[in-house]
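One structure is given below, encoded as structure tokens.
What follows is part of the complex, with its chains left where they were.
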Amino acid sequence: MNWGVLLFPGSNCAEDCFHAVDKILGKPVKYLWHKDTDLGDVDAIIIPGGFSYGDHLRPGAIAHLSPAMTAVKEFAAKGGLVIGICNGFQILTESRMLPGSLLQNRGLKFLCQDQTLQVDNADTPFTSEYASGDVVVFPIAHNEGNYYAAPDTIAEMEANGQILFRYCNPEGEVSDGTNPNGSLNGIAGIINRTGNVVGMMPHPERSADSVLGLSDGKGVFVSMLKHLEAKHG
Amino acid sequence: MLKAIVTVMLKKGIFDPQGRAVQNGLDSIGFDQVKKVRVGKQLEMDLEMTDMATAEASVHDMCDKMLANPVVESYSFEIKEA
Amino acid sequence: MTEKKAEMEEKIWRKAGLTDSEYELLTKHMGREPNTVELALYAQMWSEHCGYTHTRPLFKHFLTTGPRIVQGPGENAGIVDIDDDEVITFKLESHNHPSAIAPFQGAATGVGGIIRDILAMGAYPIASLNSLHFGHPGEEGHTRWLISEVIHGIGEYGNCVGVPTVGGEVRFSNAYKGNPLVNAMCVGFMKKSEIKKAIATGVGNSLMIVGNLTGRDGMGGASFASKDLEEENDEDRGAIQVGDPFMEKLLIEACLEVFEEDYVVGVQDMGAAGILSSSVETASKAGNGVEIDVALVPKREEAMRPEEVMISESQERMLLIVKKGMEDKVNKIFHKWDLHAVVIGHVTDDGMYRVLEDGKTVGEVPVWSLMDAPTYILDAVEPPHLKETMAFKNEQVAQPSNLNEVLVRLLGAPDICSKEWVYRQYDHRVQMNTVVKPGSDAAILRIKGRDKGIGITMDSNGRYCYLNPKRGAQSIVAESARNQVVSGAEPIAITDGLNFGNPEKPEVYYQLEQSIIGISEACRALDTPVIGGNASLYNQTPEFGSIYPTPIIGMTGLVKSLDHVMTMEFKNADDFVILIGETKEELGASEYLDVIHNLVSGDVPELDLTLERKAQDYVLDIIRKGLVRSAHDLGDGGMAVALAESCIAGELGANVSLDLDMRADALLFGESQTRFMLSADESSTDKIIELAAAQGLEAAVIGKVTKEQNIIIHNMDEKLIDISVGDCQTAFATGFDKLMKTDS
């Protein structure tokens, strides 16, 4: 079972995601290169955070047009698991693999902090290790994490259980005051209709190595692993 | 040589915190006649092209593919002789 | 008058920033008059910024060697051994003048520049820190803008390039009003075998420029940084350098990939005086000559003159000295990262620095002469203000009646309040090594795959150095080491940033000299050699005068096991609170005098470096033995502030009682040195006291951590402080917002 971490010029969390799969999960993982049209034999793809192409123009605006993204789309169309974290989420919305878009934080500042999140839907290949309503801590670090989609899109996503994580306070309450960046409905992470493509602003990989004082994020990778294992037997 | 000037703005109805911040900033230094500000991007591009119509089609294409994100942004442009 | 002016203008070397005697000297070296290209070479290389003309003679005081020192001063950055054939390399650099003019770009390019120093050593940059000094914004928008732009610039660069910004300091005084200080530090990690040097060996080897295109950026920055801000004019500025962290990220990846192969004999980043200084330094180290053809340099702008190409400070460029025949291989790797690597010249055997344009020689001078900048030992005169400030007596100030209020005001004071407003704009977790994030005494990074880590700090205290340059500088080194020790790290080495006014003024030279001596003495006592540094002189403006003498100390330490990692917050109710060290009746130079009495006066608290060393060894020892639950040094704001900080961070209260016969304000807020506040459980507390006694150190159980969220301090049965942790927390957490007039 192979994991792939897609590398763009300017990705800076690729090694962290690699570390999470390699060292925390202990599974085989390789880097995928943005210029490649054939991604080879992979079962799950992580699009890591960072500043692909310097985030120039808009985060993800240039990266989503790279050859590898065509291959990622094909991979996802066949049901492959894809998770975009932070800049990876932005790339996935730019490529329309996920609805909506990520605007600048309403405070107009980059925000790096350990953030409490509520698990909204634990019934997905990415969140099965959690229970719905769980409160977890993942770091966030972004300047454009303010999730926006048209009202009918949001309504549809809510109805379909496409919201995976919401920003909340330590007591698990979601309100405007617990929202660090202005995201609609406190949205921190979403999944596509078919349930195999996820985008999230918080960093599960940064919350996966207990030496760093946080370990809630490991569940995302373990969930994915269990799903793949079940599928591949 | 042609020159294209592309303007990309947040769509109407989407809150523009940067515009709000600029307005507040201006207000705080006494420019209270400013009632609303919206901040967008302007791109100036030199095109090695001669035909206006082809250039126009090209720039449209660039905007749709890359320069603007239709989910949240709208664009307009103008092309002139460099 | 007009005649004199005309004469001045005739002397082109003066316009270039060289003195008459320097000009005389260089013509002697050359055996003839220089042409404009050659003159520009000397003007840049002989500036303070490149040539350390005023500071070099003072460096002799520094201890620069030690068992862990792999590389002392002289390379792009120093290197220290952290066991297991692994090393870290670190350095700091100032970007004061560019940041005063274009704060966002100035600060950003400062971060980029120091990262390239670390990259040039062959290391992967793993952490950034910054030390910032501003005027008090008060009601005034410009300073506030400056602060927010500088912080934004640092954040944007570091965040994008993917190097976590894990620590630093922000300090305020109107001494920095016209001339803010922006110093950035970077730390890199590598295996011993991966170390690279800035050397141009091997006649016939190629000089390759990699990274960005060259434009007219920061033209003459090296000589610009060596002038008063008052003298600056539009022409001096040249074009402001703009940083591109995206390019820097690619440069890091590509360079490190090239370094894995055996293609490169030397590496040098291009900082001040760009191609010129990087190539001169590498050639001089090898005792070789070089020739460079400016026509080969990939440019962004047209019609650049040869000297413009040579001294341009366009960012994100590096110089590689590549083995003959390996050029294509190097280029191939850079190409993969969408970068170029272009041969611009060669190493020669004639010891000459030769500049060509399209194959034609346009300048030629001996390499050694460019490196042989004249040095100056100037007159030092004790600054006159010291007579008055040294005469300060505690009795000159009345003790406020409401000490709770004093504590709250200090906790919210700009120098002391939480800097979360700042560091939440910095990605401090990327690379997944940050064990202790900003907000504690030292940042701690783990070393992946090992049970060990490093401590990193950056500290200064301009007020201390203004009031006693030598002891002030000693105190900063001591405080840095205290910050390391309370975090569980053994101090290893320092890098120093010497930020001063115009050294040609005897009082400033005195401050410079005494500060350097102070740093040296403390470093010897604490066994933390100086492995590199940076000087930024001429920090002054006509309106606000000289800055405080501000040496900044960047220190690293070794955490031998991650089990030793210690933080400042109280952990458990009912733990004992222990005070190590002696509290004296010292108010001089304190934050308390400054904030509460609006008085910058008095002498810096006494400091016994032998005792300091002993106390630090002891504290580290008991932490390593696992006896301690929390540890914090006593610094700005004294005992009461330290206690409150441990309470706030731990969301617990404390009830302590002292028995000291002195003024309450001195007891609470005085800044007596060599003190630590610890907490421990009951059985460990006995051992802690025992071990202190064995060392002849003062240690006293002064109270307990409490579940009740109150901070209560008694002295000789008199209640001095009784305040809720919540009130303290609010003041501490909102201080910076108030300063910036923002709602968090």
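Labels A, B and C are assigned to the chains in the order they are written; within every chain, residues are numbered from 1.
The rule is short, and it goes like this: a residue touches a chain if its C-beta (ideal position, glycine included) is under 8 Å from a C-beta of that chain, and two chains touch if they have at least 3 such contacts.
Keep in mind the model is a prediction, meaning the values are calculated, not measured.
Asker: In terms of the labels given, what is the subunit stoichiometry of the entire assembly described by this structure file?
Answerer: A x1, B x2, C x1
The rule is simple: only the chains that are shown with their structure count from here on.
Asker: Treat touching chains as neighbours: how many steps, at the fewest, connect subunit B to subunit C?
Answerer: 2
Asker: Between subunit B and subunit C, what's the gap in Å when you average each chain's C-alpha atoms?
Answerer: Centre separation, subunit B to subunit C: 41 Å.
Asker: Tell me, which residues of subunit A touch at least two other chains?
Answerer: none
Asker: Sort out for me which residues of subunit B touch subunit A in the complex.
Answerer: 10, 14-15, 17-18, 21, 41, 65-67, 69, 71-72
Asker: Note which residues of subunit C are touching subunit A in the complex, please.
Answerer: Listed in rising order, the residues of subunit C that touch subunit A are 152, 155-156, 159-162, 244-247, 249-250, 337-338, 423-435, 446, 448, 562.
Asker: Subunit C touches which residues of subunit A in the complex?
Answerer: 9-10, 12-13, 15-16, 19, 49-51, 53-56, 109-113, 139, 141, 143, 203, 205-206, 209, 211-213
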